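In this view, the complex is presented without one of its protein chains, the others remaining in place.
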Amino acid sequence: MISASLSMLPAAIINGLMYGAIYALVALGLTLIYGVLHIINFAHGAMLMLALYAAFFLFHLFNIDPYFSILIVTPCAGIFGYMIYRYGIGPLAKGKDQNILLITLGLSIIIENGALFFFSGDQQTVNLSYGFEAFDLGFMYLSYPKVISFFAALLMCAILWAAMSLTDMGRAIRAVAKERQGARLVGINVERIFAVTFGIGIACLGAAGCMMLPIFYVDPYTGNIFVLVAFTIVVLGGMGSVVGALVGGFIIGITESVGGLLLGESLGQIGISLIFILILIFRPTGLFGSKV
Amino acid sequence: MTNFRNHLYFLLLGALALIVLPYFISSRFYIDVLTLIFFTAYLGQSWNILGGYAGQFSFGGVMFFGTGAYVSSILLTTFGFPPIFGIFLAILGGAFLGLIVGYMSFRSGLKGSYFALITLAFAELLRVLANSVEFTGGGVGLFLTYAPGLSNLQFESPVGFYYFALILMFISIAIVYWLESSRFGAQLVAIRENEDAAEALGINTLKCKIYAIMIMGAMGGAAGTFYAQKYLYLDPPIAYSIHLSVEMLLVTIVGGMGTIFGPLVGAFVLHTVNEIARHFIDTPGLSLIVYGLILIIIIGYLPNGLIGAFKKKEKKSDSTSLDKKTSRGDS
Partner (left out) sequence: MLKVNNVTKRFGGLVAVSSVDLEVNEKEIVSLIGPNGAGKTTLFAMVAGFLKADEGKVDFENASVLGMRPHQICKLGMVRTFQITQPFAGLTTLENIMVGAYSNTSETDLARTKAEEVAEVVGMTSLLNQGADGLTVAGRKRLELARALATDPKLLLLDEVMAGLNPTEIDDIVTVIKGIRDRGVTIFLIEHVMKAVMNLSDRTYVLNDGKLIASGTPSSVAEDPQVIEAYLGHGAAEAMAEGA
């Protein structure tokens, strides 16, 4: 039993890496929002679920390939995030940490049950023409979608990183993250930066949703699964740390698949919450505890 | 003091009304809805002690309920231990879990969103554990036998459970009533309002917060036994459901955090809304959408809940705004 598990270990690790890249992208959105706004978006999982549905309906109704949908869903998600912060979360929360947590909790309840109401509770998947083709690595088969998603997620992270370092907007965002008051003094419209950052964070989810759909499924509860995963990655990597989100994503992806292999389907899920608790208690700054 | 007396008479009258109510209501439906309202108000009150009074919001309050439910149910199914005594072990179990979670989280200084999330993670951890070990019945769950009788805390008529829930709720209100006029309550409120100042004035903030979460845990434990004996079935998704965690905080925030009757008012309003919504469109999710909307509206516009809004109209000069401008200490 154990030896059989061990022989499958390399495959589990590679699988974990594939998912880890997408987790990293999801966590990147969360950590960016945290690093700049210092708020926790509890609706992150629910919004990811919406993105998955968006990709699903684009495929189902218009036969648009999910990987092509990235180009559509990402900007739409960004605009959605911008609007919802600017006209919803921002004005309602009045800058109180716990208010934001509760408002985004309310938002996640609405989104989750709205999806249940409109889309029913059925699990949806897509069948791509190349969905069952796979690379033969000798010790395992790696499906095309997993590989495409992996590289797409890495590419997306790279684009985000470049945008944050090279564009004026990126510089403004980093200025706000570092010194909110100072940024205000030099004439940066901090409220707008907040909304833009929230938008970018949600745009990450838009892209992640499209990449995830071909290798996963979507139902109204999908968000629940990822909320704790995303938070765990972010506290593991250090709230607000970009490098941390990337490394954390891979660690969690691998933990999940190796944990599932060694501990079994059910107990394997324990890794996520256990890591979350241990990190918060023993090393609350995370592994890379620095600001954006 | 006469004011206080009047207040008390008013309360006793209300309590009496709830006690005799079943003699005037023949509809099983209304009895069940009221039972559920008392039950949620009770759980909300447990959340209120830690969240509303001590200011420590938890997102995983269900963990005490679930643990209490498992404690008395497993004792019953494996040893035939009668739930009328089992409920006290459930209470102990809940308090003990509160001690562990409270010690670990407060000891390492977690507060605000971090505390909320770590309680969520604890509940999730327990759900996975309950799902993976054998003595909880794992994913299959636990089935309890139907055997009405006081020693089993089971009743043939729904009115029995009505009184069971009513007693729980009365006890919870008595606890908070005591809190309002005791040193411990004042210390919790001081911690909520400003932890540094509380500590400077001699309050052992760590100990107080741990006591508060232990009380919450004890109350949740009893609720677990109630649920298990009423519905006779338990599995990990029920025992550790995030929805119950959310409902506890929701009824309290809607009614008014840090008030004696907030959870009851909130539970009454939300359940009424729920029943009305269900009456018109019986589609899954709809009432929860309304709950989510109400939560956001209350946070945005009525930070002190319905009771707070009512009080403000009553006496406008009294300013008890919750969203104070928190200025960080310079230490």
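The letters A and B name the chains in turn, as written, and every chain counts its residues from 1.
The rule is short, and it goes like this: a residue touches a chain if its C-beta (ideal position, glycine included) is under 8 Å from a C-beta of that chain, and two chains touch if they have at least 3 such contacts.
Quick caveat: nothing in here was measured; it's all calculated off a predicted structure.
K.L.:
One chain isn't displayed here. Which of the visible ones does it touch?
P.N.:
Hidden chain, whole complex, touched shown chains: B.
K.L.:
Decide which residue listed in B:19, B:84, B:186 or B:293 touches the omitted chain of the complex.
P.N.:
With B:19, B:84, B:186 or B:293 as choices, the missing chain is touched by B:186.
K.L.:
In the full complex, which of B:25, B:197 or B:276 touches the chain missing from this view?
P.N.:
Only one of B:25, B:197 or B:276 touches the chain omitted from view, namely B:197.
K.L.:
Tell me where the left-out chain touches subunit B, residue by residue.
P.N.:
Within subunit B, the residues that touch the unshown chain are 181-183, 186-187, 189-190, 192-194, 196-206, 318-322, 324-325, 327-331.
The definition used in the following text is that only the chains that are shown with their structure count from here on.
K.L.:
So how far apart, in whole Å, are subunit A and subunit B when each is placed at the average of its C-alpha atoms?
P.N.:
Here the centre of subunit B sits 32 Å away from the centre of subunit A.
K.L.:
For subunit A, which residues count as touching subunit B in their complex?
P.N.:
Interface residues on the subunit A side: 40, 88, 91-94, 96-103, 105-110, 112-117, 121, 220, 224, 228, 231-232, 264, 266-267, 269-270, 272-274, 276-277, 280-282, 284.
K.L.:
Can you tell me which positions in subunit B touch subunit A when the two form their complex?
P.N.:
These residues of subunit B touch subunit A: 57, 59, 104-105, 107-110, 112-114, 116-118, 120-122, 124-125, 128-129, 131-132, 138-139, 242, 246, 249, 253, 283-286, 288-289, 291-293, 295-296, 299-300, 303, 323.
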